[in-house]
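Missing here: one protein chain of the complex. Every other protein chain is in place.
For reference, chains read A and B in written order, and residue numbers begin at 1 within each chain.
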Amino acid sequence: MKLSLLGATGAAALLALLSANAFAGGKTKIDFWYGNSGDISKRVQEVCQHFNESQKDYEIVCTSQGTYAGAVQNTIAAYRAGQQPTIVQVFDVGTLDLMLSDAYYPASKLMADEGYKVDWNNYLPGIRGYYATSKGEMYSFPFNSSTALLYWNKDAFQKIGKTEAPKTWEEAAADMKALKDAGYACPLGFNISADESWQLLEQFSAVNDQPLATKDNGYGGLDAELVFNKTKFVQYVTDLKSWYDQGLAVLKSKESGEEMVPAFASGHCQMILTSVGDHGTIGRTAAPDMHWSVAMLPTYAGIERKSSLVGGASLWVLQGKSKDEYKAAAAFLNFIAQPEQALFWSTVTGYIPVTKTGYDFMVEKGFYKDPKYQGREIAIASLTASDKLSQTHGTRLGGFLQIRNEVANGWQAIFANKVSVQEGIDQMVERGNGILRRFEATYKGKQLP
Amino acid sequence: MVERSPILNLISQLLLFLGLLSALLPFAIIAIAASHDLRTVNEVPMPLTPGPYFWDNIVEAWNRADLGPKIVNSIVFAAGVALGKVFIAALTAFSIVYFRYWGKMVVFWAIFITLMLPLEVRIVPTYAVAANVLSPYQALLDISGITWLVRQATGIEIALKWGLLNSYTGLILPLIATATGTFLYRQFFLTLPDELTEAARMDGAGAIRFFFDVLLPLSRTNMAALGTIMFVWAWNQYLWPLLVTTDAAHGTAVTQLKELIPQTNGTPDWHIAMAGTLIVMLPPLVVVIFMQRWFVRGLVAAEK
C-alpha cells in the first residue's frame, strides 16, 4: 500500500521501485495472460514451468483469465491502466481487434530486434494465411492451433459395407440414409449454437472455396460486406435442414443434454464435425472396443478442395514494456517454437504443430504411428490441402463474435421452422452487415495492416 | 408450535421435505459427478449411483488448483467484505433514518443505483481506479487547475498514487459499499418504535451511544442474515478478484475453481471440476450453519 504525495524526485524513485520489481531475485519477471481453462490450462502452466526450468535469466508468470474473451477484456483493462502483461493470448477472431490497436509489438519486429532469426515461411500455410496481415507479415505467434475434421465410426460404416469416410456431401447423405436404415438413430450429430459457425459456416466455406465476405473476407479493408447468403452455404443449410427433418442429422447440444463429442464417443452418433482438439478426448472417453477415425471435411461434388482454416489462438506481445522484458518475451516465444515443445504440446493436448519443422520432428519421432494419435496427421493434410489458398483463408471481420451470434439466431429460427432457409440466411447477413458497419465507424480513419 | 393439528403439521412437514429435496438435489448431482472417472462422468445419462473415485478426484482438484492457501485468502477476503458491508451499511442507514439534512434522499438513491450496473460493463475504468485509487481525485485537481497552481507556486508536481493491485485492501475495499445492506437496515430501523429514540434522548444518551447500545443489539438477527448473504456473495465473486490479483499469492478459491472448468476442445474432466466445486462450496455452507446461533427471537414487541 503506497499512499504518497510525490515530487519529481519521488516519481523517479517510484519508477526505480517498479523496475526493481521486475528483477526479483536477479531474474527478469514477465506476465503471460491466457484464456484456457480446465486441463489445457494445466498444460499451459507446464509449458511455463519448462521454460522457467530451462534457463536462469527469466521467469514467466502465467495466469489463466478463465475464458478467451476474459483474457482479451482483462488485458484491455490492464493495458489502459498501464498494468498490462507482456504477453497475452488472443483467440483467432480477436486478431483484427489487436491489429487495429496500437497496443502490440509486432512479432516479426520483436524477434528481429532481439536477434532471433525466424523463418516465417516455416509456419504451415493455412496457419500463416490466417494470422498474417494482408501484406503477409506476422504480428503474433500462432499458439494452440486446430482445424475441423469429420469424425466417423468405423464399426457403423462397416455395417453398411463401407471402409472409408465420405468425401463429398452427396456421398455423406447416402451414407446417412444407409446408417439410418441399418438402425442407427443418429447418423450425423450436429449443433447450431454460435460455436458451430466455425465448422458449419467458416470451415465449410474455406474447404469449398466459398467467400464469406467481399474484400478478400475482410483482409482487404474494413468496408467488407458479408455475402454468404449467395454461396454454396445456402445449399448446405438446406441439406442440413432436410437431413434433420428426415432424422438423418440430429441436434446434439448442451441444452438437449448430450453434446456432440460425448454423443460420438458413446456411439450414439456415427459422424460429427468438430475440432482435431477433441481427438484426445474421444480417445479417452470412447469405449475401448469402438473403432473410429477422422477424415477431412467433405466438400460438395465438383468442387476442388481447398485448405481448411486454423482455429485457436495466437500470442501477442504488448507495447509499453522494458527492453529486458522484451528479451524475456522473445526467449519464451523462441522456446515454445522449438520442435520438442511442439511434440510435448501435441502429446498432452489435441492441438497440432504449427510449423513444418515441428511437424517433421513429430513424424520422425513416430508420434503419428502411435495408435493413440493416429489420424491427427489428417489435420495437417487438411490445412495444407491446396497450394493456392482458398477465398476463405481466414476471416478478418470486425465484431465477429456478434456475427457468429447472428448466424446462430438465424439457424435457430430456421430449424424451429420460423423462417425459410433463404430468409434465415439473409437475416444473418443483413444483421451481420450492420455489425460490420458499426465496427467500421468505430475505427474510422484507421488503416488495416 | 402453537396448536396441535396433526393434519396441518403433516402438510407442513411434507412441503418442507419437498423443499429440502429440491434444495439438495443439485448438490447431490454435483457430488455424484465428483465420484466418477472421466468416461463415466461424460456418459449420457450420467449414472446416478456414486462411483468409487470421489476421494481421488477431491485430491486431484485440491492439488491442481492449489486450494489450501487460496481458501485461506478467500476466507480473509469474504469475511472482510461481509464485516465491512454489515458495518458501513448500518452507519449509513442510521444516518438516513435518524437524522435530517439536505440531500439525504440523494445519498440513499445514489447508493441504490450502484446495484444497477454490473462490473462487467465498467471493467476498464474500474481497473484504472484499482491501479490508482487516487486517480479520480488527481483528475479533479487537474481539471480544477489546482495542480497547475501548486506547480506555479511551489514547483511541486502533485502526483497522487495509491495502487491496490495485489493486496487484500484492493480485494476488499471496492466491494464494501452496499445498497442491499443499507436498504435492509433502513427497513428495520423504520420498524423500531419512536419511543426508543425518545427514551434514549431523555436518557441523555448521544446518537453514537444510541447506535451502539440500542440499535446494533436489536439488529442482531438482521446482521446475521446480511452477514451470511454477503459472505457467500463475496466468496463467489470471480471477476474482481481475478483482475486485482495477478500474483498467485493473493488469488481466491473461486478464481482457481474457474480454471478447473473444462473448455471447449479440452478434456471434459467435469469430475475434477465438480470435486473442486464441492471443496470450494464447503466454507460458505459451514458459515450458514454457524450463523444459526444468531437467529434468536426478537425482544421488542412491535405494536400493531
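By definition in this document, a residue touches a chain if its C-beta (ideal position, glycine included) is under 8 Å from a C-beta of that chain, and two chains touch if they have at least 3 such contacts.
Basically, contacts and distances are computed from a predicted model.
Look at the chain that isn't drawn here: its UniProt entry, checked against "sn-glycerol-3-phosphate transport system permease protein UgpA", "Ferredoxin", "LVIVD repeat-containing protein" or "Thiosulfate oxidation carrier protein SoxY", names it "sn-glycerol-3-phosphate transport system permease protein UgpA". Residue B:P193 is the one among B:P52, B:G68, B:G145 or B:P193 that touches the chain missing from this view.
Looking at chain A, the residues touching the absent chain are 69, 72-73, 76, 79-80, 97-98, 100-103, 193-194, 251, 253-258, 399, 401-402, 405, 408-409, 412-413, 415-416, 418, 431, 438, 441-444.
Contact between chain B and the absent chain runs through residues 1-3, 5, 8-9, 12-13, 15-16, 19-20, 22-27, 29-30, 33, 44-46, 88-89, 91-92, 94-101, 104, 107, 110-118, 120-126, 128-129, 133, 136, 173-174, 176-178, 180, 182-184, 187-188, 190-191, 193-194, 197-198, 201, 207-208, 210, 221-222, 224-225, 228-229, 232, 235-236, 238, 254, 257-258, 261, 270, 273-274, 277, 280-281, 284-285, 288-289, 292, 295-304.
The criterion applied here is as follows: only the chains that are shown with their structure count from here on.
Centre to centre, using the average C-alpha position, chain A and chain B are separated by 37 Å. Remark: chain A residues 1-8, 10-11, 14, 31, 36-42, 61, 63-67, 70, 73-74, 76-78, 80-83, 85, 146, 195, 257-258, 261-263, 265-266, 268, 275, 277-278, 280-281, 284-285, 349-350 touch chain B in the complex.
Listed in rising order, the residues of chain B touching chain A in the complex are 38-39, 42-45, 64, 123-124, 126-128, 130-132, 134, 156-165, 167, 169, 238-239, 242-243, 246-248, 255, 258-269, 273.
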